[in-house]
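Here the complex is missing a single protein chain, while all its other protein chains stay put.
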Amino acid sequence: MAVPALSVKEMETYLRREFPQVFNDDSGLTIVDITAQGCRVAQAFRPEFVRPGGTVSGPTMMALADFAMYVAILAAIGPVALAVTTNLNINFLRKPAQAGLIADVRLLKLGKRLAVGEVVLYSEGEDEPVAHVTSTYSIPPRP
Amino acid sequence: MAVPALSVKEMETYLRREFPQVFNDDSGLTIVDITAQGCRVAQAFRPEFVRPGGTVSGPTMMALADFAMYVAILAAIGPVALAVTTNLNINFLRKPAQAGLIADVRLLKLGKRLAVGEVVLYSEGEDEPVAHVTSTYSIPPRP
Amino acid sequence: MAVPALSVKEMETYLRREFPQVFNDDSGLTIVDITAQGCRVAQAFRPEFVRPGGTVSGPTMMALADFAMYVAILAAIGPVALAVTTNLNINFLRKPAQAGLIADVRLLKLGKRLAVGEVVLYSEGEDEPVAHVTSTYSIPPRP
Partner (left out) sequence: MAVPALSVKEMETYLRREFPQVFNDDSGLTIVDITAQGCRVAQAFRPEFVRPGGTVSGPTMMALADFAMYVAILAAIGPVALAVTTNLNINFLRKPAQAGLIADVRLLKLGKRLAVGEVVLYSEGEDEPVAHVTSTYSIPPRP
């Protein structure tokens, strides 16, 4: 896993083509950085994310974590469009600000059949994480 | 927990008022049934739920499970608008059909401070679950 | 999955031979029942399970759930000694009595590469579960 399989630019091009419902000019998603062990993804704030009590919705955070994991796996093993989430566990830690979100992914394991990663979510500008996720993806057998 | 605190009609009225971003005429969400131990919620199919490979997105399923848990807790203890998800664990079992989703919630525990529930998700018309969720909600101290 | 691959008697014989550190005359473990969809396993009470506050230890419950899952998978697909746990999620619901434990396993999915099950744990003689587990096992490629 010494070098990512895709650069940020290649990743964005791939996602626009293969995942346009999620990654497009209006999504507010940015691939901030890609490393050999993971990635950083940002989600810009959208008023529709807000829930009663002024918090950003749990599903907004779960969707971002799931997307960021997918990016990290693609970055590590190359375009594998059929890698699918098998498990996701999220702990909500603090009420997010009405601000954008940052997702930092670290891959814990990259096996032949399963990948496991950790995603730490932050409100933009805040130091303490708002949520912590671990997730497992199933990697289809490579031809 | 012998009788739900809200009927289906009261639940819908409450949700339209307190949760309009999620529960409204366009959301495709229906409260199918409420019992003392849980509830059944349906989410109508929307093309924007579909992902590459023809599956319904993981986040769609996570959002439905989280919403259904909230409904079940409200039904059991009455309008507590600040009950918040602290943990959610989802196992994706089978690829969903391009169809609506059903969420069956069963409350496993309803304590003074925490509620734990199980949510089984089905594609409309199918017998085998597409996903299984357990989730914990924190219940704020009641005045 | 119409018929279990092993009967209770065959399961006990297999476990004594392949898993003697866990299943032996002193373990207090009993295979109560095996069905096509799961199994029931009982763990007799042992004073060493007790923790401060008079509860049965969390690790005792986790170990029983993990063992019961293994039994259920074996029962469904036959002796596959190298099936290994990849994920386990446990919610502790109620303080157990100082009594034996019952584990009821229901397999949610039995795929070629992964099996997912649900384990509900009870204190012997009590109706309300003390813990709820979901767990994923990796199934090695069959020769």
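Per-chain residue numbering starts at 1, and chain names A, B and C are given in the order in which the chains are listed.
Basically, contacts are C-beta pairs under 8 Å (C-beta built on N, C-alpha and C of every residue); 3 or more make two chains touch, one makes a residue touch a chain.
Computed from a predicted structure; not experimentally measured.
Screening C:Phe45, C:Phe92 or C:Tyr122 against the full complex identifies C:Phe92 as the residue touching the chain left out. Considering the complete assembly, chain C touches the hidden chain via residues 18-19, 21-22, 48, 50-53, 55, 58-59, 62-63, 66, 81-82, 84-92, 95.
Contacts to the hidden chain, counted on chain A, fall at residues 89, 91, 93-94, 108-109, 116, 118, 129, 132, 134, 136.
Seen across the whole complex, the unshown chain contacts chain B at 86-87, 89, 113-114, 136, 138.
To be clear about the criterion, only the chains that are shown with their structure count from here on.
Interchain contacts join each chain to each other chain, per the touch definition above. Between the CA-based centres of chain A and chain B the separation comes to 23 Å, rounded to the whole angstrom. In terms of their C-alpha centroids, the spacing between chain A and chain C amounts to 34 Å. The mean-CA centres of chain B and chain C are about 29 angstrom from one another, to the nearest whole unit. Residue positions of chain B with contacts to 2 or more other chains are 89, 91.
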